[in-house]
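Below are the structure tokens for one structure; questions will follow.
Shown here: the complex without one of its protein chains, the others still in place.
Take a look at chain A:
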Amino acid sequence: MEKKTLVLGVIGSDVHAIGNRILEEALTKAGFEIINIGVLSPQEDFINAAVETDADVILVSSLYGHGEIDCQGFKEKCIEAGLEDVLLYIGGNLVIGKQNWEETKKKFLDMGFDRVYPPGILPEEPIADLKKDLGIKE
């Protein structure tokens, strides 16, 4: 089966690079084609990369708390660019401060993300979800 393509990056003015590198390594090992646009990436860079590479999934990381502002209107822009079928995953410290996780998760699901992850999880969890969502058999 053809490899599924994932756009990976850290959104906004966020420079947290470690998790990004670990995710690239883990996702590549799991058999995905990774387009890593790295840290400090505006919404447009995710969208352009997804259009150019005909990506199946966009994975957004945000660790510094501005995720809430940075992701405003992201799904709408994806739709405008013809990416309505591209899956949107996001994970990290998505809001400022320690807030109720279920509420944070709901906030991002309402914004149009398909999967929302809390901080501190290992790459295995999103990898299992990706395989499920993309219909990849083990």
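We adopt the following convention: a residue touches a chain if its C-beta (ideal position, glycine included) is under 8 Å from a C-beta of that chain, and two chains touch if they have at least 3 such contacts; residues count from 1.
FYI, contacts and distances are computed from a predicted model.
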The complex has one chain missing from view, so what does its UniProt entry call it, picking from "Glutamate mutase epsilon subunit", "ATP synthase gamma chain", "Amino acid ABC transporter ATP-binding protein" or "DNA 3'-5' helicase II"? "Glutamate mutase epsilon subunit"
Pick out which of A:Val39, A:Cys78 or A:Ile127 touches the chain that's been left out of the picture. A:Val39
Selected from A:Leu8, A:Leu27, A:Ile47 or A:Leu63 as touching the chain missing from the view: A:Leu63
Name, in rising order, the residues on chain A that touch the hidden chain in the full complex. 12-15, 17-18, 20-22, 25, 38-40, 63-66, 68-69, 93, 95-98, 119-120, 122
